[in-house]
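Encoded as structure tokens, here's the structure I'll be asking about.
Shown here: the complex without one of its protein chains, the others still in place.
The first chain written gets the first letter, and so on, giving A, B and C; residue counts start at 1 in each chain.
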Amino acid sequence: MKNSAILLITCPDRKGEVATIADFIYRHNGNILHADEHGDEESGLFLMRVEFDPKEFDIDLGNFAKHFSPIADTFGMTWRLAQSSHRQRLIIFVSKYDHCLVDLLYRHKSGELACEIPLIISNHPDNREIADFYGVPYVVVSAIKDNKSEAESRIHGLIQQHQPDFMVLARYMQILSNEFVNRYPQRIINIHHSFLPAFVGARPYHQAFERGVKLIGATSHYVTEVLDDGPIIEQDVVRVSHRDTVEDLIRKGRDLEKVVLSRAVRAHVENRVLVYGNKTVVF
Amino acid sequence: MKNSAILLITCPDRKGEVATIADFIYRHNGNILHADEHGDEESGLFLMRVEFDPKEFDIDLGNFAKHFSPIADTFGMTWRLAQSSHRQRLIIFVSKYDHCLVDLLYRHKSGELACEIPLIISNHPDNREIADFYGVPYVVVSAIKDNKSEAESRIHGLIQQHQPDFMVLARYMQILSNEFVNRYPQRIINIHHSFLPAFVGARPYHQAFERGVKLIGATSHYVTEVLDDGPIIEQDVVRVSHRDTVEDLIRKGRDLEKVVLSRAVRAHVENRVLVYGNKTVVF
Amino acid sequence: MKNSAILLITCPDRKGEVATIADFIYRHNGNILHADEHGDEESGLFLMRVEFDPKEFDIDLGNFAKHFSPIADTFGMTWRLAQSSHRQRLIIFVSKYDHCLVDLLYRHKSGELACEIPLIISNHPDNREIADFYGVPYVVVSAIKDNKSEAESRIHGLIQQHQPDFMVLARYMQILSNEFVNRYPQRIINIHHSFLPAFVGARPYHQAFERGVKLIGATSHYVTEVLDDGPIIEQDVVRVSHRDTVEDLIRKGRDLEKVVLSRAVRAHVENRVLVYGNKTVVF
Partner (left out) sequence: MKNSAILLITCPDRKGEVATIADFIYRHNGNILHADEHGDEESGLFLMRVEFDPKEFDIDLGNFAKHFSPIADTFGMTWRLAQSSHRQRLIIFVSKYDHCLVDLLYRHKSGELACEIPLIISNHPDNREIADFYGVPYVVVSAIKDNKSEAESRIHGLIQQHQPDFMVLARYMQILSNEFVNRYPQRIINIHHSFLPAFVGARPYHQAFERGVKLIGATSHYVTEVLDDGPIIEQDVVRVSHRDTVEDLIRKGRDLEKVVLSRAVRAHVENRVLVYGNKTVVF
């Protein structure tokens, strides 16, 4: 797969942005492969993702900032440049339920997720075997009530050591401290097993069963301080009926969770997600 | 369309119910056309819908209760008998938004909804023209803040006069009093423009837009005292993205609302809905 | 609603197109509102839709061609400029089934379809009443077997008179001659009541029932010489089961047909559809 450069931009909406950016890339001999824009009327923001072929680009991408800064300053842009050749590093967090973990590891191996997985962190030893099968190191960090901050500082150590670009909570049943969450904004993806904002918190399938809904859902979102309230990346639902017990909801929900989480992870890996306010654009 | 008899039963779950009911119908020379059962483990309830051809049935359906009572008593059944030849009477309530009203009237005319519509009640005169086109009387009952109980007593009068079997709030933007609602349990169907229990109350599309969800929904339910909390009959969703404005959500939502409400109304008209606790079985 | 200008472009894919187009608009003081691009690897084609605010644009849009031609020639572009203020003229063709017609007329009236409907042509008088309700002239052109070319020449006359931008076959059960179809390439939209290419031709719901499929579909496409083979604009499906009779498929299918056709018509009206080969890009 050939390398492509991905420029992600957020700035106040005003005339000339597309032309200026496209011209900059063209002038330096880059070939635009895809471009997506979104103007958000409410916030007055302009968001853009441009993917271009850097093969004949006459600026070394290491010096991109120097050349692009004047434009960025003029338009008040927040921006970053990614390269598809850089495989992001992902640490997966998991507890006992293994369906999302197994799914991610399989997709990774099959080439669907163009990232590295240097580590799995769990508060239980149960999923070591599948981690071994896929050759991913698996570290158990027990989360006993009284040592929460101790556990988190051990996790910090592992993060320091493995330098992930982002983390995925693949049914990780520990609530992370605000301090932890705030260190990694837009870098922790969670899967919640309901159609948020319905059924926030614990046991959403039981809540759904109690309420008698006719569809159940799953939501993948970035983690923020407020529980189950971060920017939503992807959601989907599946039909249920009175014939479905709570166990059936849980089983049907597993398929949803896997698909929804993997779509979100893939979008993140491909640098397709931009956050603005408490929302996402997924280009 | 030939007549069929529909027996709807709820009772504590115990051995022999299906056999006893099926045998009763068979013994009296009825031919079972469809039978659906549901045993709800949690509540220990058994629910059943049996549709049979009464043509050669040797009991006059007017005397059904007398013959069936011994069985019903033995099993502690709550039951009712409906006939497809009895066209239920429906009063539609509507405010200004006309999409659900127009949809119901068209489906009714085209034969999809086997009921009568003797009356439309509205708090605005706006939709009189389409009511006239379909030949349905249209009465305006203004709902001024200070005369709420007066308005409701006028509505009661219309109900007395027209004797509806059930009522549909087809985007009726007045909150009915508890007293009103409690008079007609499981006989008032509402359409709420969100995937309940998410976005209860006013302006759900605006709430959905604010939250940045990736799907929007609609929910049809029986009205109870608690706002947007009654037993859900039908729900569905449609995908949205960052490109959709609130206006787009409203437009896409209209198609959902129409379909979800009409499915619920049709299920009710065909005597397919049984309520238990705060849930429904839709056979 | 403010006016916007929409530039639609198809050309061989090469470097600098986006920059050149964006620069042209910017240089002449237009503000890009939305831009969508697609590079089709297989055909080597580049397709683009740019919507810009022409309020301060310093070229009179009537002279756009003169100024844009040099660019178009350089890149070998096929292009056209549309304006949202120009309401396209649509002639609807219908036979007896009225659900798509009723749906289109309602959506038109409610403002969802920003076009004019100067005429409905039918081979039956049945739907005159609803046309009258919505104030749209309704002309019956009977299609007797022996006078097909005569009927078509009458239709041509009506087209000459009413100058439609495009036509919609809203369940029009006459097969149009190749000669007719070829006069209006990409200007006739049909709704076929199956998930094409499954169940081409007559009675697709009966075919679907026979085959025992678990989903039924509807397809909206541009009409070409080959029956049910033109470029697909939109498709959707709905779940069915063994409990559904052919009549149920027809009923469920009606809801699909309405939604699929109206989405296609809306995309066409908003100048979002580009045809390449036998496919469409719907931006």
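Convention: a contact is a pair of C-beta atoms (placed from the backbone, for glycine too) under 8 Å apart; a residue touches a chain by one contact, two chains touch by 3 or more.
The structure displayed is predicted, hence computed values, not measured ones.
*Asks:* Based on the whole assembly, the unshown chain contacts which displayed chains?
*Replies:* Displayed chains contacted by the hidden chain, ordered by label: A, B, C.
*Asks:* Taking the full complex into account, find the residue in B:5, B:25, B:189 or B:240 that is in contact with the omitted chain.
*Replies:* Among B:5, B:25, B:189 or B:240, only B:25 touches the chain that is not shown.
*Asks:* By the contact criterion defined above, which parts of chain A meet the unshown chain? Give residue numbers in ascending order.
*Replies:* 98-99, 102, 106, 110, 112, 133, 251, 255, 259
*Asks:* Over the whole complex, note the residues of chain B touching the chain we left out.
*Replies:* Residues 15-20, 22-23, 25-27, 29, 31-37, 39 of chain B touch the chain absent from view.
*Asks:* Pick out the residues on chain C that sit against the missing chain.
*Replies:* Residues of chain C in touch with the missing chain: 38, 40-41, 195-199, 211-215, 217, 231-237, 241-243, 245, 277-282.
Everything below uses one rule, namely that only the chains that are shown with their structure count from here on.
*Asks:* Would you kindly state whether over half or under half of the residue numbers at the chain A/chain C interface are used by both copies, giving same or different?
*Replies:* Shared-number fraction above one half, so same.
*Asks:* Can you work out the whole-Å distance between the CA centroids of chain A and chain B?
*Replies:* 41
*Asks:* Identify all positions of chain A at which a residue touches two or more other chains, and write them in rising order.
*Replies:* Answer for chain A, listing residues that touch two or more other chains: there are none.
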